[in-house]
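Following: one structure in structure tokens, then a few remarks.
With one protein chain withheld, the remaining protein chains of the complex are depicted in position.
Think of it as A, B and C in the order they're written, each chain with its own count starting at 1.
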Amino acid sequence: MKKMNVPIKITDDKLVDLYKEMWLIRYFDEKVDEFFAKGMIHGTTHLAVGQEASASGVCALLDVEDKITSTHRGHGHCIAKGATADKMMAELFGRTTGYCKGKGGSMHIADVDMGNLGANGIVAGGIPLAVGSALTAQMKKQKYVTVCFFGDGATNEGSFHEAVNLASIWDLPVVFVCENNQYGMSGPVKDMVNVEDIATRAQAYGIPGVVADGNDIVEMMNVTDEAVERARKGEGPTLIEAKTYRWKGHSKSDAKKYRTREEEKEWRAKDPIKRFKSQLVESGLLTEEKAEEIRLAAKKEIEDAVKFAEESPMPTLDDLLTDVYA
Amino acid sequence: MKKMNVPIKITDDKLVDLYKEMWLIRYFDEKVDEFFAKGMIHGTTHLAVGQEASASGVCALLDVEDKITSTHRGHGHCIAKGATADKMMAELFGRTTGYCKGKGGSMHIADVDMGNLGANGIVAGGIPLAVGSALTAQMKKQKYVTVCFFGDGATNEGSFHEAVNLASIWDLPVVFVCENNQYGMSGPVKDMVNVEDIATRAQAYGIPGVVADGNDIVEMMNVTDEAVERARKGEGPTLIEAKTYRWKGHSKSDAKKYRTREEEKEWRAKDPIKRFKSQLVESGLLTEEKAEEIRLAAKKEIEDAVKFAEESPMPTLDDLLTDVYA
Amino acid sequence: MMREITYLEAVREAMSQEMRKNDDVFILGEDIGVYGGAFGVTRGMIEEFGPERVRNTPISEAGIAGAAVGSALTGMRPILELQFSDFITIALDQIVNQAAKIRYMYGGKGKVPMVVRTPSGSGTGAAAQHSQSLEAWVTHIPGLKVIQPSTAYDAKGLLKAAMDDDNPVIFYEHKLLYKTSSDVPEEQYSIPLGQADVKRKGTDVTVVATAIMVHRALEAAAELEKEGISIEVIDPRTLVPLDEETIVKSVSKTGRVVVVHEAVKRGGYGGEIASMIAESEAFDYLDAPIKRLGGAPSPVPYHPELEKAHAPQVPDIIKAIKETLNKA
Partner (left out) sequence: MMREITYLEAVREAMSQEMRKNDDVFILGEDIGVYGGAFGVTRGMIEEFGPERVRNTPISEAGIAGAAVGSALTGMRPILELQFSDFITIALDQIVNQAAKIRYMYGGKGKVPMVVRTPSGSGTGAAAQHSQSLEAWVTHIPGLKVIQPSTAYDAKGLLKAAMDDDNPVIFYEHKLLYKTSSDVPEEQYSIPLGQADVKRKGTDVTVVATAIMVHRALEAAAELEKEGISIEVIDPRTLVPLDEETIVKSVSKTGRVVVVHEAVKRGGYGGEIASMIAESEAFDYLDAPIKRLGGAPSPVPYHPELEKAHAPQVPDIIKAIKETLNKA
């Protein structure tokens, strides 16, 4: 038995929960992929299959009061921050029971009550929002921390720069988590950024920059723990770079000409869920049988979510002009 | 006699010319200051008194074909890149003989023929322009280098970040020169940037970052020489930080409450013109008498420029709608 | 109690009074601290409220706009001072794609109670990049409200309403109006958004004018009175929501209308007002084509005479009114 080296606040039960959560994320996005392929869902979507460890690992350290801002590739963050798959799926189906009553869709799911300040269709658009949320915490002397998710591509937007600078000069309680999945829509990070690690960019703001294996949930929890504590103590922001990979194409139609099938295979071998399972089994927290049970339960939960969504009502034309103003 | 340690291409004659140029810059801005105080000039202006060494030191390394982009505080860059004081003064007076026929004013003086792509009223607005200019050089295989001037405050704009990143990934022939005069309009750089040296920001782009004494024209020439050579050889951009100070207020009305009179005094003691004169005299390139002659000649040139401006014609209302489209 | 104060003081007083009452209200912006802002609007406020609530920011319009949105979404009520309204070009994504849409995209959850205060207009010699009037842009965006006060009295009351509003509100101040004065109550008061003000009653021609053009229209009206021409001057005060009723009623009465703003005529909000009239029941009462005056189709020039020629002046308004009258 090898005891897992995780932050103190992560209990054994929590670890098992996280294992299920990762499957929920995986199956949610696999299901969405299937529906898009079949043309059953309107619009577009961005799947985070392969990136489950960063969403779950980071959010594992957060309480309900803590907040996150998310991205276009946000289903995983959403589930990890406590959203339920049924209302998410209902949103993708455009139903009134969805998180946004069918007005937002995949790119705009928010769950403000659980501290998810929303996905965002604008690359890097959520980074200044996270800084604003952290500013509220500081000004109101509230203890919550805001975690800001974004991709490697987002770090080339001016918003990233301006927002991280603000957080650094004001010592705001925010943790910047860059999920470096090696590509933007198609642009390879190595062609778009002239440094090896995006974490290096922290140096421009005098804040810690940490590189982590984004496919290792345990490492993600540990680096997040440190960053969150730092933020909570008023010591300011941290930039975490989670190196990972998206298994699927960028969005619903993507021939993936910008990368090789070999590269994909290499990364698939680093499956974060499989890896976590091994760790859990090695440390005696899970048996293979129990793991399989959990996986199937997650799968079932997603199927139930689909049923919920399908059975939910559609908005009516009267809904067009509501919710514009508060 | 102490030989001055300057780049090879800087001849002794050039050094003496530069001495005069610095006085031209100083007197130009002093004169403008006087006119604004008297309400003789419309609009607003930003004076670079005290910052002459960076404009002259940097541009000393440039040929006519080389280009610069400038800022709201751009009179010095303009003169250093070869503009004549008469047409500049005429512009401030709103005359048709001015560089912009009276349509641009202090914040928009451009001298495209001499490679000055223009001052800019938008903080950091010129940085992407400089990158575009460098892109032209690279694509057309032209040998010119583009120097991009901006202030410390400008480095907090997203445009700075996006533009420097572009230049770094494409190895563009551009030199970024940050004139860190310690303040934005009023914001102290130490409150607005969480690193000691702005040059540190180069690390986010994997390019060299160099700190220089912006009040020492000799040092400015040396660091520029290296950066320009690097650019010309196709090795990509450099970020130079010139530490300096503006003696005057930010713009025409500024009570300067954000800084102390002592601090101003300390920096005035570091007068870049006085310092250069000592170096020239020590190295035997100038006598005190000759220096005085040059100073007076510069003064006279500015007075002639004023006369030229005053005697130049005003635009007519027909000019309102010309020059909108090419 | 009434006393005369300037438009600038009215804006400051509206903010200060609210900040004394409500800890959630704070201002952020460039150089708003000891410098007092580019036009001096916040002068003295950092001394009273401290650097946390009168928060001097780096030059990062997109970042600070986004920080304002994020803080509004989480319980604060920020006032963002955008140093010149021309710089909205940099902050626009946060204002248009985030602030304006968040509530709708989230299906009615979350709200963004923030005010963007920003000076606009020409006349200061600051040339093309510091003199624009771009309010039409934000009127086009559902989710935003847009205010353009023309007097100190209106400024104070409308800013109070803006700060009380739970939605993003863009509040345009006019640089040349900062020093103008009017009677303003000392106590707080609110002017409802969407209520135009008839600044002068008249019977022959309706002039719909915004911001500084209200004053020029009033001057024109005073001139024309001498010739026996009676002008009604309507100041919409808020562009979104727009008080269509007051405008339509007036035009139905006078049968003639001139719409005037400083913003470039092409694509300006005058087009919205004029075509709203042309679409309304007032159409049947129109005795002459609807006239629009606006800025010239060029960037704002530096030279003072050209700069003046760029925006409608009193003689231009008089001329337009007369043309309208000569059309039978």
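One rule holds for everything that comes next: a contact is a pair of C-beta atoms (placed from the backbone, for glycine too) under 8 Å apart; a residue touches a chain by one contact, two chains touch by 3 or more.
Predicted model only: the values in this text are computed from it and were never measured.
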Omitted chain touches shown chains A, B, C
Among C:Asp31, C:Asp86 or C:Asp204, exactly one should touch the missing chain; which is it?
C:Asp86
Of B:Ile169, B:Val281 or B:Met314, the residue touching the omitted chain is B:Ile169
Thinking of the whole complex, not just what is shown, which of B:Cys100, B:Val177, B:Leu239 or B:Leu285 touches the missing chain?
B:Cys100
Residue positions on subunit B contacting the omitted chain are 67, 69, 98-104, 108, 110, 112-113, 117-118, 120-122, 125, 127-137, 139-140, 158-159, 161-163, 165-166, 169, 322-326
For subunit A, residues in touch with the removed chain:
42-44, 94, 100, 102-105, 107-108, 120-125, 153-154, 156-159, 184-187, 191-193, 254-255, 257-258, 314-315, 317, 319-321, 324
For subunit C, which positions touch the chain that isn't shown here?
62, 86-87, 89-90, 92-93, 96-97, 100-101, 104-105, 127-129, 134, 136-137, 139-143, 240, 259, 263-264, 266-272, 274-280, 283-284, 288-292, 296-299, 301
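Keep this in mind: only the chains that are shown with their structure count from here on.
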Taking the mean of all protein CA atoms as the centre, name the chain whose own CA mean is closest to it.
C
Taking each chain's centre as the mean of its CA atoms, which one is farthest from the centre of subunit A?
B
Using Cα averages as centroids, what's the distance between subunit A and subunit B in whole Å?
46
Let me have the rounded angstrom distance from the C-alpha centre of subunit A over to the C-alpha centre of subunit C, please.
41
CA centroid of subunit B to CA centroid of subunit C, Å:
37
Subunit C: which residues touch two or more other chains?
57-58, 60, 62-63
Sequence positions of subunit B contacting 2 or more other chains:
156-159, 191-193
